[in-house]
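One structure follows; several queries about it will come next.
All protein chains of the complex are present and in place, except for one that has been dropped.
After this line comes chain A, so read on.
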Amino acid sequence: MGAAGVEFDPGAPYRCSPQVSLRPEPFGALVYHFGTRKLSFLKTLPLVEVVKGLESHPDVHSAIEAAGVEEAQRPAYLRALAGLAASGTIEAR
């Protein structure tokens, strides 16, 4: 079901896909992809910060750091972002 067979590289610059609408919610954000018609929930506010901040950071790691994600949680965030990349919500730029 992934967008393409592209591997997620957290050392590379990413952005939220232009085909994605991100709506802030009290729990995080609601994500709708107009291309795939997939609806997802981002269930923490820091994750929303990371996704929104991707565009202004040189790589995924620095976006995660800027969002204040604790070291211990970063692997889980990277896995979540890999999933978002596979579904086309975020994409390499």
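Just so it is clear, a contact is a pair of C-beta atoms (placed from the backbone, for glycine too) under 8 Å apart; a residue touches a chain by one contact, two chains touch by 3 or more; residues count from 1.
In this section, contacts and distances are computed from a predicted model.
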*Protein name (UniProt record) of the chain left out of view, among "Carbamoyl-phosphate synthase large subunit", "Mycofactocin MftA", "Heme ABC transporter ATP-binding protein" or "Peptide/nickel transport system permease protein"*: "Mycofactocin MftA"
*Quick one: say which of A:V20, A:L54, A:A67 or A:L84 touches the chain that got left out.*
A:L84
*In the whole complex, what residues of chain A lie against the chain that is missing from view?*
32, 37-44, 47, 76-77, 79-80, 83-84, 87
